[in-house]
Every structure is written in structure tokens, then in C-alpha cells.
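My questions all concern the structure below.
Just one protein chain is left out here, and the rest sit where they should.
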Amino acid sequence: MAGKPSASIHELEKKIEELKALSRVDGIDLSDEISRLKAKLETLRTPTAPKELDDWERVKLARHPKRPFTLDYLEEIMDDFYELRGDRLYGDDRAIVTSLARFEGRTVVAIGNQKGRTAEENRERNFGMSHPEGYRKALRAMKLAERFQFPIVSFIDTPGAYPGIASEERHIGGALAQNIYEMFQLPVPIVVAILGEGGSGGALGIGVGDRVLMMENAIYSVISPEGCAAILWRDRAKAPDAARALQVTAERLRELKVIDEIIPEPPGGAQSDYEAAAQSLKGALLRNLEEIESFDTMEMLQMRRQKFQTMGVYEELVEAVEPPASSRGR
Amino acid sequence: MAGKPSASIHELEKKIEELKALSRVDGIDLSDEISRLKAKLETLRTPTAPKELDDWERVKLARHPKRPFTLDYLEEIMDDFYELRGDRLYGDDRAIVTSLARFEGRTVVAIGNQKGRTAEENRERNFGMSHPEGYRKALRAMKLAERFQFPIVSFIDTPGAYPGIASEERHIGGALAQNIYEMFQLPVPIVVAILGEGGSGGALGIGVGDRVLMMENAIYSVISPEGCAAILWRDRAKAPDAARALQVTAERLRELKVIDEIIPEPPGGAQSDYEAAAQSLKGALLRNLEEIESFDTMEMLQMRRQKFQTMGVYEELVEAVEPPASSRGR
Amino acid sequence: MALFRSKKYFKVGLDEKRREEDVLWLKCKACGQLVFKKRVEQNRNICPKCGEYFFLTARERIKLLVDAGSFEDISRPISAKDPLRFVGAKPYTQSLKEAQEETGLLNEIIVGSATIEDAPVILAVMDFRFIGGSMGSVMGEQICHGIRTAARLRRPFILVSATGGARMQEGILSLMQMAKTASARWLLEEARVPFLSVMTYPTTAGVEASIASLGDVAIAERGALIGFAGPRVIKETINQELPADFQTDRFALKHGIVDQVVRREGLREEIARILRFFVSSRNSGGRNGR
Partner (left out) sequence: MALFRSKKYFKVGLDEKRREEDVLWLKCKACGQLVFKKRVEQNRNICPKCGEYFFLTARERIKLLVDAGSFEDISRPISAKDPLRFVGAKPYTQSLKEAQEETGLLNEIIVGSATIEDAPVILAVMDFRFIGGSMGSVMGEQICHGIRTAARLRRPFILVSATGGARMQEGILSLMQMAKTASARWLLEEARVPFLSVMTYPTTAGVEASIASLGDVAIAERGALIGFAGPRVIKETINQELPADFQTDRFALKHGIVDQVVRREGLREEIARILRFFVSSRNSGGRNGR
């Protein structure tokens, strides 16, 4: 896999275990070799200690090109997946991947933003920034999920929807609005996981779910720190300040109740061990999916709407006098 | 109204009545004037006797640029109409008109192909040939009808969907297929009227309904006579032969049970008297709509599907042994 | 976010410095002429000299749209908090205070009930002066409150947008208002209550990409700016000039984004006309003939 680190933490751990077993069974002295690997493992585990990273470093880590992307996770997590291409309207946007996938004994529709690593990949994937056709392809796949009652898993990793003339001509705002609206109506479980970069409306366009999970080092923001800095400070170099002001980290978003759960990454971050990161993600997805599957469909939709209905913080100036939303008539 | 004949049959008739009344009341001798008008009326009524036209002349009449088009009928028939523009995906195709309209005390969604008369109009209306965005606009309007339970009236008058690169790039075949499919699912009454030219898939793309009516001099065909001649005779000049072979007239289509009813046109054809043609259409629309409105929704959908399920003629080679479509299991 | 606070996009606005209560004359930025303030106001904030539209405040907009004396403010009694203790060029709390003082409004949106040519409606109208009419937690809740009320009373819901998008000073919470408002839209669908989206200058970013684009019918006021990404962002990305009509009302019409473009002078009548298609059909199956 392009960009995957040569020796992952998981691989090293496995190798050490193998060597230990070998010494036990064959009586060979492998202690030097084992010590060397253990030292390497330590350095791999400690180069970055995410908890202590400042917000701007977190942004850079979330965008790190060696982090696993949607397709990397799909390969690790799914027993099989089959890509569904095209929106049947205009084109096939390669910056979003949609697929049928086998996930722990069930078929799901898996969708996700897809970035590239090489220049060529990024030309194809447009740096993970979709045009309207990408969001419409996602909606088509989600409607397929509805038809066959497949749960939906959605992976977010995008700087945002593509800001370009063609996007506007094909009504990107409408495509995002439509997806957000439709995701509230889909009578199948939806679990969203923010993998790396959760960029604004382009993230939310596939980001409505019964559960929204977030990788430990991912970010999720209404605007890029650079964009915010350009507007508020009129200076893109103030992006680190903007990153702090915007509060884009998983811990903070958990406190704001915008996400439900933080998915632990392996020490050093997901990029240091794809398999461990994927297993961590898989466990969280599965657990959440099973919880949602236990609800009745109407109850599930009601909870999904309620979840987003209660987001936001404002001050009540008088005692609440308004009748609750569910009551009818006067 | 551009192209409307200067003196319509209806207007002449009214004028004659007025003159007669005038002579009665004021005692003025207007018999010369009345005779002159009566003669004019006769010539207007007899220049073409549609029943005796051969099939190719019918084709030419159906395509006559002075025939009333969708917007002409909407103006005559509807108490008010408000155009809904755009497919919210790509563009606003001017070759199809969609609208909210007030029809005899109820709101309907009225859609229809729209041709132009002048060169400029035809540039705008693309000779009544739509790209995919036209069909998708129509579908959007029909979904609006579904949401508010408005009946749908659809007017057909097109040589066909536009055969061009852009049409294919945006999946015109898929747009037509989707519309045809969706029109079978819409839980509101649909009355279709073929006004002039019913051209192939481009007509059927807004042509599925509980009732399909046809103006007396309209045609409806799987392929244009010219296209058919080019393929079968390798000579477009054989179009008149093709027109005969294809059997595209209202009477023949009624016999083949493809249409439900022929709407009489004023003598000489719809182009000779817009108002009379419109009143004739209006009466037929209203009567059919009221009949459909009397059915329960499920019953209506079942009948709509059944209607098209039984179209076609083939030979049974053995006694029917297949269980009926409605029976289940083996 | 206040993407449109550059001079270029204020070109149709009034000269702010001169816009105080005691000023009798205003200078139009479009034609450069001095115009008598009262005349402008009587003329629906349209320049009597050149026909250019000036911004309407929310209250001015409401006055323009509804039957005289019919408006009742039903906004929820809430106001913005500062959940992120956001400090940009200045603290969010200061921006809020200044906006409140400048506009005399508590928030950037007013929700009310009124009649338009005798048809009862619920409407929500944004005020661009209030931090760019940007959508934070308060606007999200007010829009949902308007929708809930409209659904409950079965009255058409009208949203008049004048906004730069999400309010970045509330961070991710402002993004979530897109989801919150879009989820409430279902209540209208369920109750078969029509939703008319009126887009004015500007209707962009987070609002355009959520509730404003979900109308049953969408109309643009002449001169509207409608789009998702700001022109500056796009120019930076693609590094080339934008088409002259980019994100204008004509662009929106051409690209199938709105049903019609309407002149300010005819807006009230047009809305009333649209609503009649929905309202009079309530008692449907009726065949009251002509």
C-alpha cells in the first residue's frame, strides 16, 4: 500500500512475539535481535504524543499524507468490498468512494472521501475535494442501502467540497443540502467516522448519522484554520491561532457533544500502524452499529433527528414557555 | 400570441352571432356582412379535412408551427400558472416547461414540451427537444406534486429527446428511464395529452399516465418517419411510406389501445381556432381527471401499471400455463 | 462566515458612516448621487436615481413583504452565548455586543407570524448587518422554531436569507446548525406545509448549503448573490478570473438553482401568488368551476 510505513507497530510486536517463541522452542539466543526491535518499537511509539500536541500540530497530523485513508481502512476492515461508481446523472467523482462491503457478517454500504498521496493520485482524487457529482453518487449509494436495508458507514476525510466554478454551476450547495436532508430520512443505521480531516459542509454532506465517531487525531471544523485566519486576521499565517480559537480536536468536540466517541489511535498516530488503527476503528464501528441495530426504525430516526436538533449553545432569556416540539395544535 | 391566426373560427362565430343580435335589436340590415363572414367561416372550416388526410399529411399537420403549443394551451386552460424552473442539479431546460397551475378549482402540476415558432424562440426552446436536465426538471416538479398531492397534467409535443453529445454525457437514457419508472410510482392522478408531435422516448419520458389522450391531429411514434425511412429504405425521402407503415395517427393508436381517447379539434385543425381547441382539451382533461380522482390511490397505481403491462401484441403458442402475476410462491 | 465583508460586495450598500438617524441625505454607492433618505426608504430601499437595491434590514424586509399591521414577532427569547470563548481579531462577545448596538436587534434573525395578501404565514428573516447574518446556534434554533410553528399551525413557511454562511465564532456548533435546520425541514414535509425560500444578496455558504436550498419553491430577489464558496476562495483555488455573471441571480436561474428571479417591487405579490397555489388547494378534490 503506497505510503504505508515499512514497519508498523503491529508488525513489530508480532515479530518480537515470533522471535520470543523461536527462542523458547529452538533454544536459540535471539535476545540482541529482540532488544533491537523493542527499542525500535519504543521510538515508533513515542515520536509524537498526541495528547500534548497543540491544536495546530493536531491539524497537521490530521492532514498527514501517510495517515490511512478511506480505501486503506476499507481494505483492512471489510471482508470484501465492491466499488459502486457514478451518480447516473453526470459523472463519477473519484474524490468520493462508494461501495458495497461485507462487514462482520452483514452487507453495508460504505462511503467515504478519498484523498491521494502521489501527485497522480491527487490529480485523480482532487485532494479529496468533491464536486456535486460526488455527493450525488453518495446519495445514490445511500438510496441503494435504503432499498435493501443495508446499514451505512460513512468515512470523512476531506478539506471540504471543491470550491470551483464547475461546483457552483452544478449547485454544490444544493447537493450538500439534499444529502444532509436525506440522511435524516434514511431508515437504515448510519455510523459516521471522521478519519482525518473533517472540512466544513463538504464533510457534513456525508456526515449525518446515528453515531458520529472520530479518530483521536482527526479534526472537524466549520472552516479551515487558514480560511478563518484570512477572514478574521486577514493573514493566513495566523492559522495556528485560528486552529486554537476554532477548537477542532476530538476531545473538544466530544465535550461539545458534536461527536459521540473518540476512537483511540495507536501510539504515534494512525499513520504509524494501519492495522492497529483499523482494528480500533472496526471495533468502534461494530459496537455502535450493533447498538443502533437494536432500535426500531422509527425510534432510530427520531433519535437521529433529536440528536442534531439539540446541537448548539444559546442563552434562554426567560423561562421556557414554548410548548415542546412534539405537541400539536393550540 | 405569436402565430395565432388572425381570425379564428371561434371569433368568427362569435362575430356572426353579434351581428345577428345587432340586426335583431337595432333592425339594421347586416345580412351582407353576415354572409361574407359565413363564407369566410366555411373556407376556414374546410381547407383541410383531417379524416381524409393521408398519414404523411397528418405528420406535417401535427408538426405545423401554427398549432397551439403547451404554453398556448396553459394560457387558455389554466386560471393561473406559475413556472417552476430548473432541475436543482445542472440547469433549466427551456424545451420543457413545468409549472404550478390552477385548473378548475384545484392546483395541478402542469408540465409539457415547449417548441418555438420564431428562430429566436427555437434557439431558446431547442425545437422542443430536451436534454436530460429537462426531464429531471419535470421529475422534480412531479415530486413536488407528490408532496402536496397535486394531480399532474403532462403535455407532449416534441420530435424527441435531443440527440447530442451533451445529452449522452449527462445520461439522457437514464433520465428517460428514471422518469418512466417514477411516473408509475407517483401516488397522484396523471393525465397525459399528446398535443402535436409525440416523438419516441423523449415523449414517453413525460408520457406515463392513468389516461393518455391525444389531439385528433397529433401523432405518436417510436421513431420519426424520416429516421425510419433512413434505416429501412436507406432513403429519407421515403418518409411518407414510413409514416404509413408506422401507423402514427390517433385513430390507429386508439385501436391499438395505446391511447384512451381522441380529443376532437376544431374543423381545419387546432391551429385554426386556439380557443376551441383549448376548450376541447380542457373538457377532456377535466372529465378524465375527475374519473381518476374517484379512485383510491392504491387502486389507481395498480390500474396505471396494469394499463401499460397489457400493451403489446404477441402470439401465445400454447395454452397459458403460467400462474397469474399476482399469485405468489410455488 | 463574513466572506463578503470586502468593499466589492458592499458596493450596493449605503455609505455606513453617513447612516445615522439625523442624516437627511445619503450617497448611493452605485451611482454616486446624493439621495434624500426618506425617498429611499419610501422606495423600498431602491435608489430613486439609478434603481440599484440597497440592503434591507430585517425589519425593513418584513415591512416590505407583509400586510400592514399583520406582523407579530414570535422569535424565541434567546440570545447568543460564547461557547468557545472565541477570540479572533476581537472577542466574539464584543462582536455580538457591537452588532446588537448597531442594529437594535437581539439576534441576526427575526421570526414572526403575519399575513401576505391575507394569507397567514410564518416567516423568518435574516439581518445581514448582524455579523454578516451568519448562522450560529441562535439562528439555527430560531429557524427550527419557525418551522415547528409553521408545521403546527399548518401555515406556509417563508425563509428570507441574507447571510454570509455559518458563524465561525461558534466553531463546529455553527456547522451543526446546517444539520439542525435541515432535519427540522421534515416537519414541513410531514405536515404538507409549503416552504418558500427567498434568496437575497447574499445567500451563501453554510446557509445556502442547507436550509435555504431545501425550499419547495425558491426565488431569488433581483441582484441576489447565491453560492456556496465565496468568489475570493474560488479565485484563489483556480487562479483565474470568474465569469461575469458568476453566482448572480441570472447564474442561479440558468443553472437551475431557483425557480424565478423577482424584482423587489413585485416580491410581495409574487409570494402571495405562489402561496395561493398551495393554500387554495387544501380543500382539494373541489370542483367549484369558474
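Letters A, B and C mark the chains in the order given here, with residues in each chain numbered from 1 onward.
Keep in mind that, in the parts below, contacts are C-beta pairs under 8 Å (C-beta built on N, C-alpha and C of every residue); 3 or more make two chains touch, one makes a residue touch a chain.
Everything quoted here is computed from the prediction, not taken from an experiment.
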item	value
Visible chains that the absent chain touches, using the contact criterion stated earlier	A, B
Option from A:150, A:184, A:220 or A:314 whose C-beta touches the chain left out	A:150
Residue in contact with the excluded chain [from A:102, A:117 or A:236]	A:102
Contact partner of the left-out chain, one of A:18, A:80, A:255 or A:316	A:80
Hidden partner chain, touching residue among B:75, B:169 or B:299	B:169
Contact residue for the chain not shown (choose from B:52, B:296 or B:316)	B:316
Missing-chain contacts mapped onto subunit B	161-165, 167-174, 176-178, 180-181, 184-185, 200-201, 204-205, 207-208, 220-223, 227-228, 231-234, 242, 245-248, 253, 256, 258, 304-305, 308-309, 311-318, 322, 325, 327-330
Residues of subunit A (touch criterion as defined above) contacting the omitted chain	79-80, 82-92, 100-102, 104-107, 133, 137, 144, 147-150, 290, 293
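Throughout what follows, only the chains that are shown with their structure count from here on.
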item	value
Distance-maximising chain from subunit A - centres being C-alpha averages	B
By mean Cα position, the chain sitting nearest the middle	C
Gap in Å, rounded to a whole number, between the CA centres of subunit C and subunit B	40
Rounded Å distance, subunit A centre to subunit B centre (Cα mean)	51
Junction residues of subunit A, two or more chains touched	169-171, 174, 178
Multi-chain contact sites of subunit C, meaning residues that touch two or more partners	213, 255-257
